[in-house]
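The complex appears here without one of its protein chains, the remainder shown in place.
Chains: A and B, in written order; residue numbering restarts at 1 for each.
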Amino acid sequence: MKRIFERLNEKYPIYNIKIRDMNLRELDKLSKDLGLSLNREEMIRIRSYFRHLNRDPTDVELQAIAQAWSEHCCYKSSKYVLKRYIIGIEAPQVYLTGEDAGVVELDNDHVYVFKMESHNHPSAVEPYGGAATGVGGIIRDVLCMGAKPIALVDSLFFGDFDYPEKKIPKGIKNPRFIFNGVIAGIRDYGNRVGIPTVAGLTYFDKAYSTNVLVNVGCVGVCKKENVIRSMVNKPGINLVLVGGKTGRDGIHGVNFASRSFKRNEKLEKTAVQLGNPIIKEPLIHAVLESVDKKLIHGMKDLGGGGLSSVVGEMVLAGGVGAEVYLEKIPLKEKDMAPWEIWISESQERMMLAVEDDKLDELLEIFSLWDVDATVVGRTIEEEKLILYYHGIKVMDLDTHFITSGPVYCRPYTIEYPGMKRFQTTPPEPDYEKVVKDILSNPNVSNKSYVIRQYDHEVKGGTVLKPLLGTLGSETHSDAPVIKPFDYLDIGLAITSTSNPRSTAIDPYKGAKGVVDEAIRNLVSSNAIPHSFADNLNMGNPENPVVMGQLYEIARGLGEIAREFKIPYVSGNVSLYNETNGISIPPTPTLMGIGIVKDINKIVTVDIKKENSIIYQINPTTAEMGGSLYYHIYGYESSLVPDVNKDMLRMAMNSILKAMENDIILSCHDISDGGLFVTLSEMSIGSGIGMEINLENISDIRTDFKLFSESNSRWVVEIDQSKEKDFLKIMEGVYLIKLGYTGGNEIVINDGERKIIKMHIDDIRDIWNTIPR
Amino acid sequence: MVKVKIYVEYKENVEDPEALTVKKSLSLLGFEGIENVKISKVYELEIKGNKNSAKKKALEICDKLLVNPVIHKYEVNVE
Partner (left out) sequence: MILGTYGTQYQGDFMKVEDIKVALLRIEGTNCEDESLTALKYLGAKPEHVHLNELIKKKKSLEDYQMLFIPGGFSAGDYIRAGVIFAARIKATIKSDLLKFIEEGKIVLGVCNGFQVLIELGILPGIENVWDEKPEAVLAPNISNRFECRWIYLKKEKSVCPFYETLPEKVFSMPIAHAEGRFMLPENKEKYMLNKIIENGQIAFRYVDKDGNYADYPWNPNGSLYNIAGICNRFGNVIGMMPHPERAFFPYQNLEFKRGNIETPGKYIFDGILKYISRKF
């Protein structure tokens, strides 16, 4: 048995690892035994580096490299794709990208900051803790740009509640348990830190039964002068660790997220945490106070990879190095080895870079808030990361080597159902039955059982609420709007969109549709679409078909955004969402922000009056691929709706102009479930019915008219007296007059044929179905 | 009718924010010498059948609903 570990010090547990003499098999075994999750090529590269240095690495060095190089930390597989299609859309409002969160100009003096991230793998294992720590992490990302968090977004994808237990790998919970845990985790964390959860989506499909997706986003605001960079660019700056203490939590959590689940897998016990919002809440106060007093030079949040990633990234970006004294780090567990301290992922921690003359004042602020703040190191001129533990040097590595992990150009195959064109034409249905099936489908039905568990009113700035209309019979809104400053009338509209049914069939067109929907939602609230964050949830990138999906999705997301000059200011990729060799459908989630110039002019979805006119904007096409209607009944279609950029643009500009002139009383976009669902939601929220005739919609079948989910369409309510003005502003836009509001029923005819006649109360009752 | 008590608590390596807050609050209130605080849940079930079948059922309940072995440890006591 060859001696692999060489103990360096009698008192403290520090080891050299004799990697230079290892053969390939031994390298593989080492990676496995130490939980490094590095492949053979990567191990070889490390071995060469140390052969070149003429020494062996310490265990601290090896763990640090493994962590930095893991998929999660440097997007090994996806960087290339993202750079090509998504990153770099030129737009004047972009203030800062490439740091912990994207920063966008709001006006001359203010910026807003946002990001969306995934916490998929931890939530599958421990849903409450996984979701809660996801929220905690994203808040910190926004906070560490110097911004005050003002809204949370959660986009969740759950499986089939009745999924057979035996198909679920050991250690993964069943979908119902996961659902309850995730909702509770987000609720308990978000409510306690006092940031309103206002937007998001909740999607159910059996494809997510063993791979839940938890995407969380956060939006913050601050004065331009207070934006803090995520880097340090001077030597001699103090590195101050603030927030929670460091323990063994989450060790190897980052590497863990870079692997798929397998049956009978023994899951890392240390990869799970619960999060502590009551440490976070005063931390937010202390940081914002310090930002306000201009005491912070640079700041970064400790997420995946812990101290190891954060210090490395902070100094690499600034062109300096750092010296850290591991024994200074406040610990919550005894006998931690130096490598454990360095890569721990304990929650609620941030790293602040503070100049000497500002240090005392900062430490006092933190002391008043009862939040730990400890000086643990300093930046140095050499571009190296040097760690000491009780005076013993345990790491001395070049910052470039550690943090610029390998970028792969993985092989890809473009292959998906949408490449062949086919669509079955089902027999015409019993409309009452379809209506019931669609309204009660968990992807359409009333989400108040989730939304009401989140305090979406805290901070008093939620002007357009996620549930609104007549008190007592509220309906879903399109894009909620927050008023971030009490002294400005500006609002930020927030939306999150995804369309897994479409992207599974045709990733390119489906992705274009996801962008289209984000634009539609924002415009519905009278917001100008301003910026995006993308979150790509994919399967196993080692499968060329999955890489192909990634390419096509990136291509689609980039194309529409580029056309409308809406930049992606931050993004996230989650790979390896796969169990037993079966990947999730490619699921891009978008988070979109729009600017509302005056919150008094927001537009909501609920019908305001009787005898108003109802118009549909833009035509309906018979592209049924990915539609809920076809999905429920198992009909096949590869025709995912495309996006006509010109029609989208013309409609968008005209609608916003009409809203500016107070012509549009209510507006709702057409998406899941088609026109019927849109009309229903507008009536449900108001108690005012409508009489609609579909005959003016293009020459397609009635069921397609009602249930098609083709893109770029809205329904608007116009006061009769304003019709002329409306038509003038909308000149050049494809309009279809549908009918009038009034009464307490929804009556839908197609020409002479009577299709639907239902009382709003009955529609509402069906829509109020809660998934069992 | 068999009375079954199920005790569920967090494992050693899991940090419970609620327990931590209680510990801190006690210290702020001036109580000295409180070394550790742990919070558990007790479920009291009355189950039809004999002691063996009730215990079996209780264990299944733990498995399916009450316990996540990643973060919990538990004990089932039949009276």
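Please note the rule applied: a contact is a pair of C-beta atoms (placed from the backbone, for glycine too) under 8 Å apart; a residue touches a chain by one contact, two chains touch by 3 or more.
Quick caveat, the model's predicted, so the values are computed rather than measured.
Asks: Of the residues listed, A:Gly88, A:Pro235 or A:Pro282, which one is in contact with the missing chain?
Replies: Counting the whole complex, the residue in contact with the absent chain is A:Pro282.
Asks: Any idea which of A:Lys173, A:Arg229, A:Arg248 or A:His456 touches the chain not displayed?
Replies: With A:Lys173, A:Arg229, A:Arg248 or A:His456 as choices, the missing chain is touched by A:His456.
Asks: So one chain is hidden, and I want to know which residue out of A:Ile602, A:Met650 or A:Ile692 touches that hidden chain in the complete assembly.
Replies: Of the listed residues, the one touching the omitted chain is A:Ile602.
Asks: For chain A, which residues touch the unseen chain?
Replies: Considering the whole complex, chain A reaches the absent chain at 187, 191-194, 277-278, 281-282, 368-370, 451-463, 465, 468-472, 474, 483, 486, 599-600, 602-604, 606, 608, 686.
Asks: Over the whole complex, note the residues of chain B touching the chain we left out.
Replies: 17-18, 21-22, 25, 28-30
The criterion applied here is as follows: only the chains that are shown with their structure count from here on.
Asks: So in the complex, which bits of chain A are touching chain B?
Replies: Listed in rising order, the residues are 125-126, 129, 171, 173-174, 177, 247-249, 267, 269-270, 272-279, 332.
Asks: For the complex, which residues does chain B have touching chain A?
Replies: The touching residues are 11, 13-17, 20-21, 64-65, 68, 70-71.
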